[in-house]
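Missing here is one protein chain; the remaining ones are kept as they sit in the complex.
Chain nomenclature is as follows: A and B, assigned in order of appearance, with residue numbering initiated at 1 for each chain independently.
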Amino acid sequence: MLMKIALRNIFRNRRRSAITLLVIVMGAIGLILFGGYKARTFWGLRESTIRTRLGHLQVYKLGYSNAQSQKPLEYALDNPSEIRREIERDPRVRMTAQQITVMGLVSNGEKSETFMATAVEPEKDRQMGSQRMVAGTDLPNDDPDTIIVGRGLATAMHAKPGDYLTLMTTTASGSLNAADVRVTGIFTIGVKEFDDRAIKMPIRGAQQLLQTNKVEKLLVFLKNTDDTATVHSALQKMFTDRGWKLEMKEWSQLASFYKQVVLLYNGIFGFLGLIVFAIVVFSVANTIIMSIFERTREIGTLMAIGTTRGRIWRMFLIEGFFIGLLGGIFGLGGGAILAWIINHGNVMLPPPPGYTVGYRLEILMQSGTLITAFTISIFTATLSSILPALKASRLKIVDALGHI
Amino acid sequence: MARETIVGLTEISKSYRLGAVRVEALAGVSFDIARGDFVAVAGPSGSGKTTLLNIIGCIDKPDQGRIVIDDVDVTRVPLHRLTAMRRDAIGFIFQTFNLIPVLTAFENVEYPLLLKGLGRREREERVRHWLAQVGLQSQWKQRPDQLSGGQRQRVAIARAMVTEPKLVVADEPTANLDSETGSRILDLLADINANTGCTFVFSTHDASLIARAERVVRIRDGRINAIENPHPALRTTLSHRERAGVRG
Partner (left out) sequence: MKRRLLVLVLFIAIPVHAEDAAAILARVDAFRNPLQSFAIDVDLTSYTRDGKSESSKFRVYGKGSDRSVVEFVAPAADKGKFLLMMRDAMWIYMPSASRPIRISPLQRLMGQASNGDVARTAFTVDYNATALTEEPLDGKRTWVLDLVAKDPTVAYNRVRLWVDASTSQPLRADFYVVSGKLIKRAYFREFGNMSGRRVITAIEIEDLLRTGNRTVMRYANLTARDNPEKMFTKDSLGKW
């Protein structure tokens, strides 16, 4: 009966209920759309970070992470081909890529600058698509004495495709080495500080420069990011079984920028969420208070004919609950529909810093977001009714009856 | 022969604050109501009859004095503890009908039975019975805004009676009705009183209604002026206390 009274009372003053419902619905839609946008952004950033830079897993020699080494490749993989062959047996693995990081000086004969190079396998690097060529061509597959240079560094070295530069570094054993290399192209990765120092070179070239045939790390790319943890343990077991002294890191341990973005967005949306929460609370509380005010005589009557205070309290609480429930349902429906419209609507956002093209606005619908939006609607509305309902139950019968 | 007392009031006083002024609504009221009585509390507006009825109905507390309802001394019992008594033993009829607007006639009458926790079949039986008694069996589905004033009051009467109370308190039950409708309502109340033996106490300033009562308690400025038994056939002797309480 209480539910009947509560529900029918919501429809009694349709305009007021509609407005409050609208507030809740908008709050729920806001949560769903913002949450979906945030989720899509995280997903995009995560996949792009993994695909173009980190890989899902990285394999190193045991001790690499904790090493404080002054010599390059002090902890290096000495049997990379064998390791790669075994790893690629797992059907969840898409591909592997060898890498070495090299630091040194690059000189054009007149001046020198420090550089940071990633030595890669050119075919794999092309699949990763981490840089955009602005001049010349990418690294050839079979010429170790080539490099591509970051835009800022190319400018500093007055280098254009076809020019020769000298790379100087210390070898794995600590002696000096230098090599003349041909610039085949100039690239940008979208971050100026990186472009000012970056070089990419074939791994054979780095190995010649460092006088080694070892490799610093092996990047492992999976078909599905969700497999990361399970593949990690599977590979760890395989390494232990073969007695290989290797260690691994997952992308989540290496993606510090991604983690910072997640924290930042969560902070921002959390703050916005709080504001929305406050607005909904006030709106629902206001509606319930007005409803109580208008029904004061009714409350007095109910108490006079034997309704307990607790029952009165519950009655209004249920009313708040139903407002939240209705708002949640409509919010869910509205949010889903709006998300669908946006996703098919080709809304373009401006390019983020460092990029030249914009990207499409997309909302990622996840059950978690939907459930959260729904639950928060109900929870907030019910919460807002608690105090007003309590005040209603404490009304003095005689005063209530005498109320206009 | 004195019949059993259902309501016993002794030196009841009540005052309340109206802005900065303290108003004495009742000052030392004493009288008894016997079971089965059909009593009118008569007086001009402001005489304190509403306050008196509220105290009898256990929705207000006296400042001083003693009140016994159905052999229970409820003087010191806080109002929210008297909810059960109001639910089971007392019925209310209001001047402004006070039906729940979102419920149908049936549901309005049914409501108190839900408070008592009765089963569905018994509730339906009782509601249909009382709707019939007040002549509204075919209007059971209507909401209050679809009923006339008289019909609404009938629903209110059915609601008051459905719990089979021992005492029904009605504050100016006909004041919002035209004289003909009001008269018929009073007939209905008298019928029920005669058929069920339920005690009725109602307040009014309408002379024609006062005439229908078995006993009349005349009240003015918070004090009892007179207690009358206009129908000698049903004469009851005044108790000592009643005699003492009558002024002049």
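Simple rule for what comes next: contacts are C-beta pairs under 8 Å (C-beta built on N, C-alpha and C of every residue); 3 or more make two chains touch, one makes a residue touch a chain.
These numbers come from a predicted model, not from an experiment.
Engineer: Where does the absent chain touch, in terms of which shown chains it meets?
Structural biologist: A
Engineer: For the chain not shown, which residue from A:45, A:105, A:189 or A:342 touches it across the whole complex?
Structural biologist: A:105
Engineer: Kindly state which of the options A:65, A:101, A:173 or A:233 is in contact with the chain not pictured.
Structural biologist: A:173
Engineer: Which chain A residues touch the hidden chain?
Structural biologist: 70-71, 103-105, 107, 109-112, 114, 166, 168-171, 173-180, 208-209, 211
Definition applied: only the chains that are shown with their structure count from here on.
Engineer: Provide the C-alpha centroid distance between chain A and chain B, rounded to the nearest whole angstrom.
Structural biologist: It comes to 70 Å between the two C-alpha centres.
Engineer: Provide the residue numbers of chain A that touch chain B in the complex, in ascending order.
Structural biologist: Listed in rising order, the residues are 1, 4-5, 8-9, 12, 297-298, 300-309, 311, 397-398, 401.
Engineer: Would you pull the chain B residues touching chain A in the complex into a rising list?
Structural biologist: Contacts found on chain B: 54, 57, 59-60, 79-80, 83-84, 86-88, 91-92, 94, 96, 98, 100-103, 107, 110-112, 114-115, 159-160, 163.
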